[in-house]
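I have a structure I would like to understand better, so I am pasting it below and will then ask my questions one at a time.
What you see is the complex with one protein chain gone and the rest in place.
Each chain gets a letter, A and B, in the order it is written, and its residues are counted from 1.
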Amino acid sequence: MSNRPTEDALLPQAAMPANSTVKMPVGVPGYTLHEETRQAPASEPPVWPINKDLQYVGHSAHRYDGPDKASGRARYTSDVQLPGMLYAKFVNAALPHAKVISVDTSAAEKYPGVRGVYVVEHVLGPAELRNPALDRGRYPVVRFAGQPIAAIAATTPAAAQEAATLVRIQYEKLPFVVDLDKARESNAPPVFPGPADEEGSAGGGGGPSDVHQTGNVHGPSVHRVRDTEQGFKEADVIVEGHYITQVQTHSALETHGVVADWKPGMLTVWASTQGTASVREELAGYFDLPMSQVRVITEFMGGGFGAKFGAGNPGVVAAALSKKTGAPVRLMLDRQEEHLSVGNRPSSDQTLRIGAKKDGTLTAIHLVSYGTAGCGTGAGCAGPATNLYQYASLHTEENDVFINAGPASAMRAPGHPQGAFALEQTIDDLAVKLNVEPIDLRDKIDNHPVRRVERQIVRESALWKSRSPVPGADQGPVKRGVGLAQSVWYRFVRTNCAAEVRVHRDGSLEVLSAVQDIGSGIKTVLAQILAEQFGVPPSQIAVKVGDTNYPVGPDSGGSVTTLSLTPAVRDAAWQAAQKFLADIAPALGVSPSDLVLVDGEVRSGSGKFQPISFRRAAAKMTASQITAQARRVPDYDPSKYLTYGGVDVAEVEVDTELGRVHVRRVLSVHDCGRPMNPEQTISQINGGIIQGISFTLFEDRLLDPKYGLMVNPDLDLYKIAGAREIPQIDVRLVEAYIGQSSTDASGIGEAAGVVSIGAAIGNAVYNATGVRVRRTPMTPAVVLAALRQGGTQA
Amino acid sequence: MPGSAFPPPSPDSPPETPRSGITRRGFLKGAGITAASTALLEGVQTLRADAESEATPGVTEFGPGADSVRLHVNGAEHVLDIEPRTTLADALRLHLGLTGSKIVCDRGVCSGCTVWLDKIPVNSCMTLAIDAIGHHITTIEGLSSESEPHPVQAAFVRHDAMQCGYCTPGMVMSCAALLERNPHPTEHDIRHAVSGNLCRCGTYPKVFAATLDAAGSRRA
Partner (left out) sequence: MNRFALADCTTIDAALSQLKDGAVVKAGGVDLLDRMKDGIEEPQRLVNIRNVAELRGIRETLQGLTVGPLTTLAEISEHPGIRAHYQILSDACGHAATPHIRNMATVGGNLLQRVQCWYYRSANFQCLRKGKDFCFAFEGLNQYHAIMEYTGCPSVAPSSAAVALLGLGASVELTSAKRGKRTVGIRELYVVPDANPTKFTVIEPDELLTAIVIPRPAPGTRSAYQKYGEKESFDWAIADAGVVLEMDGPICRRAVITMGAASPVVRRSPQAEAALAGKPVTEETARAAGRVSVEGAQPLSMNAYKLDLFPVAVYRTVLLAAGLRGRDPSAAG
């Protein structure tokens, strides 16, 4: 399967304890709920019922760190100030492709306030040559404008910035290419002198390393299921489309950056990261330090969306400068650097053909895609075509095309918004050709049990019922349309994560994990799990996360955090509760099995004593602290429920005179296993929808073709949806139990609308105008051109 | 005048015209010295301590090096040494450690750095710190106390109007400023009021809901 984040399947798995047979709720309450049998390790806690029968989990608890965030007290990496701290600034390449002949830092070193200068030895991020010997030279070859070359640490940000302008770099210019079509030409300037590959991060992205490379074309990576030639022969109808999507940058509000404090025996790093573990591993590896001497702290972080894994260039350089100067060093990228150098969503140029029988059965799907991940790889986008529908045959060819631009990195559902934009509009084209309703066609070709329920919810919605079956039916220049599209994402389980739960004799409870809260609200969910297990409100739980001093957490990429970590937390909480009850039972004169924890009290099941408060019961502990640690056990039945997703419906108004598309309403029906905190889950889905609208209508990384420089590296002409672009979003969260773990949670970050909303908008625009817009962003220029072309065709 | 953003200071601005605020250099040198506002403002006439530099009537020279200036932040006086080029955002974040306001775009288009000058929301990244002399500066830290959050802050928590939280201080300051001048906004009013506030996690729907709710709770 393409674009799947690397599994940790290669890690040695813990020995599986003896299994026991359990019955678990599976399916969607009100639709398909039933019981299934699973083999679960005997050490697992009792099976939880569905949410309505739980007290805290599955209900909306206020965000754990909400008051800190709303008050400005939350301290992000960019806010960390340490005594004697220096401020670092990168010196970046101003050319898109060049050999660096010399780097003269002497003037910068003498500048007042400068304490240290570092020349970058190896650039992290771009694809690496299979044969590194091809890149001989003292300095890394510049492959994109904005590539870091050196860095300055000084006593003030201004001094660092001024000194940075004094670094003299001598280049030998190399021919460059920044246009995907030009880069594919046989005489295009090569971005790399030989085959090169980019590995994925913990968040996915990256491309295959087992493919050919011809010139700048890295691929194709071919995937075949049976014979598409035969499939098209058997087809009654064939639909085809050519779709183009642009490069999008993550544009997290907090830029990449760290504060590094290198002291003898301990390197402490505050990092704006999605993976404290990934930062520690990269720093320990790069500087050859034992893991025990690297500590990474991420209490708050201002958004990542897939781009923030590992130490990266800022982490390595800040640590090196801290080591060199003996002082803590803060290195936060500026907005321009954030656009240029730390990742993006690759573009796509897709030609998709689908063959079907008259009854809708898909006989063949054939996709050829090109896309650019800059000087990286990861532009594959065949995931939706491969994994959303039933088909008789499939042929996909994914090609990465190198250009002289910053390397891509994983971005929220890598490859999937692009792939779904083409696939889901082509499926709608098929429905038109077959003269069936698009929702009925999907019932025919999509056998995912939960999406079937989701389509049912859509079918019954007022929004879907308001859809005109006739495209372009509205009179007047402003036309309304409704369209739907589906999303798919995968259940990736990280068993390499753990948590510790502590019960203190004063009755306080805490949970510890190195996991970072990237805004999804995992802190709140951990508090809810302890609350459920101990029968006390979540507000009484202390959550300690974002510090590698705690048990290892999952890196937050690919929607793995909640589904991977929460079972470990529940297991630890359950074990701690069992230990706690065993410890206090003698003092209460009962056996542990007679004790229950509920409503803030410890009660005797047999009524042997009057209920006492949890705090009073804790005072009877024989030790000051009871702890339990648990690691994630593998899914109970890894052969089942490998994907999940949702159905999104968009209502648009197309001002056909201005070419403006305004999204008025969105109905977003999604599943994520057991929703742990519906309010926070809805927040993430809102976010996926809005990021997807922004991608579909506005955002575009623009590179000047003649000079290879980005002309809009800001938040002004790089246009991101704002308050007035936001539709009324109606999220229907579908509880979909799958019987896989002690919490039965799944993820939501990737599937949350961002995959499907672009195609839903495209289908709605078609419904409004009768014209298909096959290119993003759908700006007035693009929409007017499509309308004009559509008009002449009609 | 409605919407007056900068001088003349509004009636509840610190006394003295038009912009008091400089201390004698060396008398109170260094950043972060605070004192009760009224005591220090009295009798301070000029922008700078070395007033003899006012060779031309009506002209006060600053810089290019650091000068000692006094800013009135969250109800307290702060004396800090800053260059003319120091933005208010940097003065607050780096000199005073008030890191609630965030620098995101650094060009006045995302409003993550929103603070109030005399209750008018402005972008502190595009305001020179010396232009804030003589004005009441309110940052997210000064909007409320921990024990009693501002109604907008409480509503943001109730409605989960935040994800990563990086835009949240700016959003809160914009929404709270809206309620100062329009206690009963519609959702349309709120959308316009935060149309310059960028949120990348896509939390807008709950920002609207929270602000409507805060307005309601203020009514009650």
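Basically, a residue touches a chain if its C-beta (ideal position, glycine included) is under 8 Å from a C-beta of that chain, and two chains touch if they have at least 3 such contacts.
Since the model is a prediction, treat every value here as computed from it, not as a measurement.
Undergrad: Among B:Asn123, B:Gln163 or B:Thr203, which residue is in contact with the omitted chain in the full complex?
TA: Touching the chain that is not displayed is residue B:Asn123.
Undergrad: Could you tell me which of B:Gly63, B:Gly97, B:Pro183 or B:Gly216 touches the chain that is not displayed?
TA: Here the residue in touch with the unshown chain is B:Gly63.
Undergrad: Where the complex has a chain not shown, which of B:Thr114, B:Thr138, B:Gln163 or B:Thr203 is the residue touching it?
TA: B:Thr114
Undergrad: So which of A:Leu134, A:Leu642 or A:Leu717 would be touching the chain we can't see?
TA: A:Leu717
Undergrad: Given the full complex, what residues of chain A touch the hidden partner chain?
TA: 94, 158, 655, 657-660, 662, 697-698, 702, 704-707, 709, 711-712, 716-717, 719, 721-725, 779-781, 784-785
Undergrad: For chain B, enumerate the residues touching the unshown chain of the complex.
TA: 1-8, 18-19, 47, 56-65, 83-85, 87, 106-109, 111, 114, 120-123, 126-128, 130-131, 174, 192-193, 195-196
The criterion applied here is as follows: only the chains that are shown with their structure count from here on.
Undergrad: Just curious, how far off is chain B from chain A if you go by their C-alpha centres, in Å?
TA: One centre to the other, that is 35 Å.
Undergrad: Mind listing the chain A positions that touch chain B in their complex?
TA: Touching chain B from chain A are residues 60, 62-63, 65-76, 78-79, 81, 157-158, 251-254, 300-303, 305, 334-335, 518-521, 679-680, 682-684, 686-691, 714-716, 720-724, 726, 728-729.
Undergrad: Give every residue of chain B touching chain A within the complex, in rising order.
TA: 83, 85, 90, 93-94, 97-107, 109-110, 112, 139-141, 143-144, 146, 149, 153-154, 156-158, 160-169, 172, 190-192, 194-208
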